[in-house]
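Complex shown without one protein chain; remaining protein chains in place.
The chains carry the letters A, B, C and D, assigned in the order they are written, with residues numbered from 1 in each.
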Amino acid sequence: MLINCVAYRHGLKVADIDVAAISDVITVPGTFVWVAYRDADDEELRAVQKEFGLHELAVEDALHGHQRPKIEEYGDTLFCVMHLVELGPTDELRTGEVAVFIGPNYVVSVRNRSAQGFLGVRQRCEGEPHLLRQGAGFVFYALMDAVVDRYFPFVDALETELEGIEEQIFERGAARHNIQQLYAVKRRLTVLRHAVVPLMDAAAKLHGGRVPPVCRGTGEYFRDVYDHLLRLNGTLDALRDTIGTAIQVNLSMVTIEESETTKRLAAWAGIFAVATAFVGVWGMNFEHMPELTWRYGYPLALLIIAGVCGVMYWRFRRSGWL
Amino acid sequence: MLINCVAYRHGLKVADIDVAAISDVITVPGTFVWVAYRDADDEELRAVQKEFGLHELAVEDALHGHQRPKIEEYGDTLFCVMHLVELGPTDELRTGEVAVFIGPNYVVSVRNRSAQGFLGVRQRCEGEPHLLRQGAGFVFYALMDAVVDRYFPFVDALETELEGIEEQIFERGAARHNIQQLYAVKRRLTVLRHAVVPLMDAAAKLHGGRVPPVCRGTGEYFRDVYDHLLRLNGTLDALRDTIGTAIQVNLSMVTIEESETTKRLAAWAGIFAVATAFVGVWGMNFEHMPELTWRYGYPLALLIIAGVCGVMYWRFRRSGWL
Amino acid sequence: MLINCVAYRHGLKVADIDVAAISDVITVPGTFVWVAYRDADDEELRAVQKEFGLHELAVEDALHGHQRPKIEEYGDTLFCVMHLVELGPTDELRTGEVAVFIGPNYVVSVRNRSAQGFLGVRQRCEGEPHLLRQGAGFVFYALMDAVVDRYFPFVDALETELEGIEEQIFERGAARHNIQQLYAVKRRLTVLRHAVVPLMDAAAKLHGGRVPPVCRGTGEYFRDVYDHLLRLNGTLDALRDTIGTAIQVNLSMVTIEESETTKRLAAWAGIFAVATAFVGVWGMNFEHMPELTWRYGYPLALLIIAGVCGVMYWRFRRSGWL
Amino acid sequence: MLINCVAYRHGLKVADIDVAAISDVITVPGTFVWVAYRDADDEELRAVQKEFGLHELAVEDALHGHQRPKIEEYGDTLFCVMHLVELGPTDELRTGEVAVFIGPNYVVSVRNRSAQGFLGVRQRCEGEPHLLRQGAGFVFYALMDAVVDRYFPFVDALETELEGIEEQIFERGAARHNIQQLYAVKRRLTVLRHAVVPLMDAAAKLHGGRVPPVCRGTGEYFRDVYDHLLRLNGTLDALRDTIGTAIQVNLSMVTIEESETTKRLAAWAGIFAVATAFVGVWGMNFEHMPELTWRYGYPLALLIIAGVCGVMYWRFRRSGWL
Partner (left out) sequence: MLINCVAYRHGLKVADIDVAAISDVITVPGTFVWVAYRDADDEELRAVQKEFGLHELAVEDALHGHQRPKIEEYGDTLFCVMHLVELGPTDELRTGEVAVFIGPNYVVSVRNRSAQGFLGVRQRCEGEPHLLRQGAGFVFYALMDAVVDRYFPFVDALETELEGIEEQIFERGAARHNIQQLYAVKRRLTVLRHAVVPLMDAAAKLHGGRVPPVCRGTGEYFRDVYDHLLRLNGTLDALRDTIGTAIQVNLSMVTIEESETTKRLAAWAGIFAVATAFVGVWGMNFEHMPELTWRYGYPLALLIIAGVCGVMYWRFRRSGWL
């Protein structure tokens, strides 16, 4: 579905134009076209492909989707795939995609399986004509910057969630809940890593050293995006490390708790075993057991039993078993 | 066993020819020969070796099989070994091989220990003469693309399987089954990694920088294959990481469950120990135990025992032990 | 908030000047200006930006804060972000920032969310005019050196803390406390790693090979800072490794202790089970149990029971279960 | 001990010669000498050193032994150390060494602490004069190829052993045996890794890029050896990974089994505790316990107890505890 097809000249919007008219418009120097599709079908993409002479393999990637983030050069064209992450209905993270073709005088973005639009980016760009006049490379930067900025809230949410788990990691009885949550956080982390890490690797080639022609002159902007990706990557790495340690610590806590339970069990079992042995003694049927006939034999027996159990309780208590 | 030996000129099939006739045919400019063997024996390979002057070491690798995936240059010839993965009778993954010799005007593929043919690849190539006219390099690409594409269903199957395990990883009593399945998935993963990782490393040399002569002009195709391998590798890495975490989590769940069992055991043991101690008390043979002669002593005793046990049950219940 | 704005010529302080006067002062050869802000607001930074022509992206980073440590070149300007680590009210580590702009004849430092000032650095620099005359690059070195030196006490504190934990890691009953402390140390370690590792990577570019113009001639100083960062990094890596092993060892100790507890429990349970079985035997109501009528049947029974239990106790003791 | 000292000219054996005569023989163009020692003593090596002018440090390494595998260049001489692995008397792997000096017209091999000879290599070389005429570099290749080929059976044995362990890893009661075997496999793996990995790193420098003069022209052979080492390394890495997972899985299985044992213990303990409590009730000495006087009180009591225990047994059975 075509969302927008606008021609810009020297940073200023010229007009909404028809896709078929593109090839005429972009012959004028200083002009470039910015086309945006959402879930484009085969026919639409074939039309754009003919208009700009896009490479077969890149168009197929944009059509089929489910690519890993990447930036590829085809002659003087760049083809970029980025992941769009959003929250699914049951709180899991879902991954959509935006494929961007960048040529000397055009930018074509094709968004798939995602509700996140880029109208805001277009508006911001149109509001800064002195930047937009840098052409297609700047538009590419603006799109990439927007995509990357949208990762931050998800990473922040993971950090908050993990901090929440960390606060109750030493609480008794929370182990099952903690481990489930840690596993859920780990899965979200994996989705985000898949979005961030390959894009970071790819973005490193857009500044410094040999830079694709359409990105020349905007190197400092792309370094800024790259820096954001590095920051995201650093945070994700730290999260991953923390999750690993937290799982280990959680397992330790479960084992420690079980050890404490075993000790308490042992203590109580011991106390009652002693009581049972004592009452068993006076339940024996020997004829000559003088204490059985004493006037206060019974209360004395109870007292002795209570006394012994009391001493045991006190000693277990002191040694921390109870 | 020879499967096919066909000469092509300017992308069009000329004729099925005899292996012995090859050296005559390929002298015509714009002609190349595509020969396919299955489980070739020594004699057959020696014939081809003589026809094309293949290197001794490469021919030996093709004969002996059990090589790791690799791409080697011998002068202007490329020698490539790729793994063919297929499902064995008892659901384990088996690895076959295809060895490919690529020269300026020939492609020889030798398939070993695998039922997967490449007839479909040949047909598709013959249906696109404008691509096939690029020669041996393109045929090599088509074969490699087909091999790599066949890895995806296996990796997808692993992902599905792992998701199935993940769904029941927090279920009680599933630990033994889970760990067995995780181990099975890990083993399949290892087979796939052996197919993918070395091929990815080797394929990186077929585009960008210095490229072997027979692959020149088809660099973008090989980059596409490389990109698929990168994607596979990324997925396999993520699977590996997930399996590792899942094994850890599974162990945690077992320990947590055992801890819960221990607590329940402790609780019930406690309740019955108290009951046993009480009945033992009234089973003692002291002469002066007034309650034994009471009219309602017995039901009272039972009531007291039931009451104490009830209170204990209620407290254990409240603290989550029962 | 502006803290200081001083002009220096040939290593000697000229005068405190007004921010607006900077552009006039720095036209004199051999002169540079050193400006220091704390929690600067938008207006202040915009003023400096205009004065020195700082790059938009760098100024925004300095304003927004929460950057990872980095050193970026913008033309002949360097932009550096470093973390300032300090102890929060509840003993956790908090991270502030200092952003530094270094140009041919100016240094601007902007400190955010931190109480650590750099007045001492300025005083020390002013006390060594022969070094200060090297200009902005030397000031940058002095600031960086001060920041890095302040990391050492924190790392030393971590080492001391970890040694304290290690001393009691084999003590019985300390497991819960140890694991909590290890986790706390791990978290502090993460904060310090975030400060040190990216700065180390960035600082590597300030000596040897191609060096930014403002740092030329002071390469040996920056190598010294880099060496300090390497040392910190080495210590942090070793700490991380030790924490990992310590968590594992702690888990082992818990399991060993539980195993010992289980054995002791088993031993005592066995002893009392035997006693209970014996007294139960003589509590049976068979008519023909001759020992029940013996004169010394009762004491004999008690002796037998005590004897059997004693033997068991002695054997358990010998085999290390008690 | 000198084993062999033979001069070759244009790939053909000239004669067994005396060590002292070497310097005369090798002045003839196209001639080289191949000398083989076993556990050479100081005197012998000093003689060869003088004959060929070998470097002091290399000779010392050959004398002292216990080197890691390596390839070093001394001027136009190569010095190579390779590990020879063999089975010790108690099934553990032992490491011997062969040190090889390769010059323009000589090869000297010194074997230490190993029963594996290289006579077969010499015979095979002498049987292929067209290859042997390539000179010392080819002899070096033949030795290295033989050494590397002898690693394969050991690695295959490890794989078979590990598969044997894997088959019984989910068997009950095999844990102790499994973990011992896994540890033994791990130790053998370490010995093989020490032989393979450094040699692989060193062998990478013998083909492609800058190659030592004596190996020129035989690059494809050394690439083949390197490829074998890569394959060995890949297998060893996979084994290491599998052992790690297997140890983890084994630990999980032990914990699962213990958990099952605990449950069974809990179930039986519960059943008997109930029975004991019941019989204790009817063993109380209250005067007014009407059921005690019933005609069929006793069998009824036994029936009740059996019934309750039966129900418990059935419920435990159903929930998988028994």
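We adopt the following convention: a residue touches a chain if its C-beta (ideal position, glycine included) is under 8 Å from a C-beta of that chain, and two chains touch if they have at least 3 such contacts.
The structure presented is a predicted model; accordingly, all values stated were derived computationally and were not measured.
In the complete complex, the hidden chain is touched by one of D:V28, D:L87 or D:L265, namely D:L265. From the set C:Y37, C:Y183 or C:Y221, the residue in touch with the chain omitted from the display is C:Y221, counting the whole complex.
Where chain D meets the missing chain, the touching residues are 55, 57, 67-68, 70, 72, 74, 173, 175-176, 179-180, 182-183, 186-187, 190, 193-194, 198, 244, 247-248, 250-251, 254-255, 257-258, 261-262, 264-265, 268-269, 272-273, 275-276, 279-280, 282-285, 289, 291-298, 301-302. As for the chain not pictured, it touches chain C at residues 166, 169-170, 220-221, 223-224, 227, 230-231, 234, 238, 241-242, 245, 248-249, 251-253, 255-256, 258-259, 262-263, 265-266, 269-270, 273-274, 276-277, 280-281, 283-289, 320.
Keep this in mind: only the chains that are shown with their structure count from here on.
Contacts with chain A and chain C are shared by no chain at all. In whole angstrom, the spacing between the mean C-alpha positions of chain A and chain D is 40. Spacing of chain A relative to chain B, judged by their CA centroids, is 25 angstrom.
Touching two or more other chains at once are residues 248, 251, 255, 258, 262, 265, 269, 273, 276, 280, 283-285, 289 of chain A. Shown here, the protein chains touch in a chain-like sequence that does not close on itself. Chain pairs that touch one another are A-B, A-C, B-D.
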